[in-house]
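Apart from one protein chain that is not included, each protein chain of the complex appears where it belongs.
Letters A and B name the chains as they come in the text, with residue numbers starting at 1 for each one.
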Amino acid sequence: MSTRLANGGRLLNTDRPLNFTFNGKQMRGYAGDTLASALLANGQMMVGRSFKYHRPRGLVASGAEEPNGLVNLGSEGKFEPNARVTTTELFEGLKAESQNHWPSLEFDVGAINAKLSRFLPAGFYYKMFMYPQAAWKHVYEPIIRKSAGLGKAPQARDDDTYEHFYAFCDVLVIGGGVAGLTAARTAARAGAQVMLVEQTEHWGGRAPVDGGSIDGKPVDNFVEEILSELKSLDNVQLRTRTMGAGVYDHGYVTCYERLRDHAPDTPGPRHRLWRVRAAHVVTATGALERPLSFAGNDIPGVMLASAMRDYVVNYGVSTGDRTVVVTNNDNAYLTAISLKHAGLDVPAILDTRALPQDSELVAQARALGIRILMGHAISSVKGTKRVTGVAICSQAGEGAVLEEIPCDAVAMSGGWSPVVHLWSHCGGKLVWNAEKACFSPDVDNPPKGADGMGFVTTAGSASGVFALDDVLCDAHAAGDGVATTLDFKLPKGDSAPKATRREEAPLMPVWMMPQGASVKLREKAWLDYQNDVKVSDVRLAAQEGFVSVEHTKRYTTLGMATDQGKLSNINGLATLAGALDTDIPSVGTTTFRPPYHPIAMAAIGGEARGDVFQPIRRTPLHNWHEANGAEFEPVGQWRRPYAFKRAGESTHDAVMREVKNTREKLGLLDASTLGKLLVKGPDAGRFLDMLYTNMMSTLKPGKCRYGLMCSENGFLIDDGVVARIDEDTWLCHTTTGGADSIHAHMEEWLQTEWWDWKVHVANLTEQYAQVAVVGPNARTALENLGGMDVSREALGFMEWTDGTLGGFPVRVYRISFSGELSYEIAVEASHGQAFWDALMAVGADLGVMPYGTECLHILRAEKGFIMIGDETDGTVIPQDLGLHWALSKKKDDYLGKRAQARSHMADPNRWKLVGLETVDGSTLPDGAYAVGAGTNENGQRNMIGRVTSTYHSPTLDRGIAMGLVLHGPDRMGEVIDFPGTDGKTYQARIVDPVFYDKEGEKQNV
Amino acid sequence: MSDPVSALKNASDSTGIVQISEVGPAGMITLRGDLADKALIKAAVAAGGVNLPEQRRINTEGDRGMAWMSPDELLILCPYAEAKDRTADLAAAVAGQFALAVNVSDARVVFELKGPHARDVMAKLAPVDLHPSAFTPGMFRRTRLAQVAAALWMPQEDCFRIVCFRSVAQYVFDLLNVSAMPGSEVNYYG
Partner (left out) sequence: MLNIHCPNCGVTAEETEFHAHGEAHLTRFGPGASDDDFESYLFMRANPKGVHFERWRHQNGCGKWFHMARCTMTLEIFGTYSAQTTEPPQDILDRIRARRPDWNPHP
């Protein structure tokens, strides 16, 4: 049993007991516990079932590298799957549930998979589930979905909030162990702005657990001192619970601060994603211990030696009463010694090495009376849900059992690997360190920044130095070196802290235990606990021809779980190297990708959720629309009223009513979203002649002209009415979506091609509220407002003038997108609502009604006016739409002219715009395609056209449509077929696209 | 004629860690042209009531001021009621030159952010170094706030003014509120 010890626990506050539940069971821990240590203290060794075989799994590690201890935390809006128990701080009322089992953790039906393990080898997804295809949907996927996978996706909306923070510093130090603290202090003393982040809530890392002394003091005291110095410095920022998540180009680093995971009921954001731009990054990310590959190394009770030490020293928790230590290095002896000091039994240390003489730690262990078996190894671990003993053998052999030692825990150590993730994220290279059997940062190939120079430096164990005095020297040198690079200077005489040196005997690389393990043993030796990948799987992959480590990873899924192979990576590729009979460096590593440890998607989203998920643009009349039944539609980021619904009305009814009313009486449209670009300067006319397909320089002041804009590709990109204001000023209206893009388009040509042309452009779109006053009563309404002459004589069609209406200074354009008598009136936005109110008031007796965008569409379609985005889709040229009249023949050049001369653009077989009338008066389905005779090379019916706009016209009481049809204008009167997705075929007659008031009488009154 | 109405009718909120308010309506004039031209500078100074700001800076005096927007653009600040006259004066002064003066008062909205946490709240939204040694009163920064373009400056310590487009006034107000929610202190700058 694992349990709480009477003594120890340097991180615990035993005055503050905390209650929590695990699978509904009441448990108790203390402030300072992680969920992992608290579970162990309550005798809960088993924390989950494995991914594939549903094997019982216990804790292996004590930090972010833990592969097994994943739980569901909380419920409803606070539910979080796959929370790692080792990085979850205990709090009062915490509720955790284990994952991936049914019906219970103790008894799991899915464990049958383990018996079928020989049918579930590497690549089994590819091998087993190929055929028949139909089985995928009905059998394979549901079964795999049910039996595989880890936590459940949350169902409820997340209650929490998240945010970003942009920070800038000279030096960002990642990792608050003794190396990070030392590097930060050195850089800060030199004068750099330093930010230091630590992923846990504690400073000091694991050095205090491992003992020794620094500058003659216990490590804890050293940490306290250095911390108080750092806190006193104005140029240092310290953050705990903040993980360096990813290192990106040019010194950009994301750090992940967990503000309220440990206190979920306090107000404020749950996580904060720091977006840090650092001139230089120091990664003091430490090292991770490697497991050893022996049979049964996944049975609950088998744990990394360092983790077991952490639990004893930091939390006063024992993993077991009798622990066998198995190691290939000196470091694990520290665990044996700590266990002994805690009064626990260590029946044996199995050391794979044969040392010529005892090193310091070996001698210490021997002096404590621990039995040390050199050259020995584990043949297999006994037990199922819990270790009951180990069968030992010699490392050199094939696993013949020499002896069985009863025990309830195994502490293993395969050596240490520096955490090189952050170094590698942005391209830092690695070198193989044969002596320590690990990949270390290649200092000659660091990640490079904007200036082409390295911008990441490692410090301490992350550099591949593990002895405490080496760690401190390396960290001090890193801080000094970085400061010097940034032109700071360390005060004379500042030197690295001094630590006591412990002489250690060299490690012996061990990738298989015993080295000649039989197939049977290899099938029980786990590499990747989380994804259930064994030594035998990697060997099988190699046997099947996988030689690339990246391919093997994907085939076997090694290192692809949420721990991203923190424990399995090196062991896996060493196994692959062994199977391929090559060395480790030539196999290489897989790619390290951010984030270092999973981070919440919501933290990446930051504040962008709910009301501020994206910017919604509102016109000055938005609130009135909302209060008056508007149903909105998005047009880009704008929200425009689609229709104004009255009580008891359907949306369709409202639209029909609005159309009839506007044609017969008076309609008001909020046209504020239309782009308004002021173009001014001596070369403005010449410039607009290049941008529009028609001539704008010849437009007279006081007049308006409809214009088309094309891209250099020849395709239509925008249209609108241009008004000439004075000799050198034009006002260009764009589509709603086009205001910003056409403004940018204009600036692009002015700044990058015709930079000697004297033209200024100002985007005045939002300066004005613009109201279209439309219908037979429009003039009367304006006359009732009074203040200016809006008669046919004073303000003719396609003219504009400045004046006053109802006391409001206005600019009135006599233009029409509806075919009706129509005025578009611009008034300053701050007066927009008052002006609209005035119009509604004078219109009351004239039958005024507001109308929305759908009514606008029907009005324009009845007149055969095109709409950018409906009749055009980025592949349509003006010639396709019969707009030849708008293409100036007098101009040598305009944007798109050369492209429109290309052979494909001049092809007579391009589909052309026509009107379409259904034979039975029904409405054509939007986007329907017309089919012609014959089939294409794929056996599909030939298509000869498509619908671009289609509506029910209340004016004509029938369906009307426009479409692009092969040889359309030459086929007037012909009936063509449009098969619908509803199985019906719609028949429509090709007609002129102007359905209503062909002569344009109504708008000219 | 009606009284001018700013986008959010001077909405404010002080439930969070900073005070947020819309300050409007405000007069604003875009002036484009050759910023080295003496006649243009003279007209700008007359309209703004302050000296020509240096690159990326703003000079203010009460409601009046002038900000450097780009190598050929200034933003002149004045009381809303004066904006039209000032624009007309400017246009007259630079007539015949290659220059543009245009009233943009209604196209914009101004927010104020006040309190010891002001720098921290801004730093949640703008990718700008707001360290007191890097950003000081008198500087003028065009950037983005979350997903929209904006410009910001500090009239004094612990206070920001923000200009953005009128159509996104509600979005920006909401953004500022979310970023200033109770319990969201960063204590980085503040």
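The definition used in the following text is that contacts are C-beta pairs under 8 Å (C-beta built on N, C-alpha and C of every residue); 3 or more make two chains touch, one makes a residue touch a chain.
Predicted, not measured: the structure shown is a model, and the values here were computed from it.
In the complete complex, the residue from A:Gly24, A:Gly369, A:Gly452 or A:Gly545 that touches the missing chain is A:Gly452. Interface note: of A:Asp249, A:Glu727 or A:Asp926, the residue touching the hidden chain in the full complex is A:Asp249. Residue A:Arg898 is the one among A:Arg898, A:Lys984 or A:Lys998 that touches the chain missing from this view. Chain A meets the missing chain through residues 248-252, 275, 277, 427, 448-452, 712-713, 744, 747-748, 751-753, 755, 892-893, 897-899, 901-902. Counting the whole complex, the residues of chain B in touch with the unshown chain are 55-56, 69-71, 73, 127-128, 141-144, 149.
The definition used in the following text is that only the chains that are shown with their structure count from here on.
Between chain A and chain B the centroid-to-centroid distance comes to 32 Å (mean Cα coordinates, whole Å).
Of all the residues in chain B, the ones that touch chain A in their complex are 1-2, 4-7, 25, 30, 32-33, 80, 98-100, 102-108, 120, 123-131, 134, 146-148, 165-171, 174-175, 178-179, 181-186, 188. The touching residues of chain A, counted against chain B in their complex, run 161, 163-168, 193, 237, 266-269, 272, 275, 277, 606-608, 611-612, 614-620, 638, 678, 680-682, 758, 760, 762, 764-768, 807-809, 828-831, 833-835.
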